[in-house]
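All protein chains of the complex are present and in place, except for one that has been dropped.
== chain A ==
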Amino acid sequence: MKILTVCGLGMGSSLILKMNVESVLKQQGIQASVEHMDVSSAASANADLVITNAELVDNLRHLSCPVVIVNNYIDSKEIAQALEQAGILTRGA
């Protein structure tokens, strides 16, 4: 499974989100590769799931994979909820 975290330039907040998504997945024992990317590259990338925030989600709605929103990049609960919504974590895990 390939997960993309996306921000405007692909080197600041998407990297923070990537590290925190990896940490939530590790806690749950789930294997996935997580990459970070800028919004224009992500628009044509292949992934199984894209995670971004409400500000950039409109740029990515055309992707064929699910796109979920996380607004607080340092809140592991919100990240876990987004992964539940995408079906990657089971609810209440």
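Everything below uses one rule, namely that contacts are C-beta pairs under 8 Å (C-beta built on N, C-alpha and C of every residue); 3 or more make two chains touch, one makes a residue touch a chain; residues count from 1.
The definition used in the following text is that contacts and distances are computed from a predicted model.
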Exercise for review: Among "FAD linked oxidase", "Sulfur carrier protein ThiS", "PTS sugar transporter subunit IIA" or "N-acetylglucosamine transport system permease protein", find the name that the UniProt record gives to the complex chain excluded from display.
Suggested key: "PTS sugar transporter subunit IIA"
Check your understanding: Where does chain A touch the missing chain, residue by residue?
Key -> 7-9, 11-13, 15-17, 19-20, 39, 52-56, 71-75
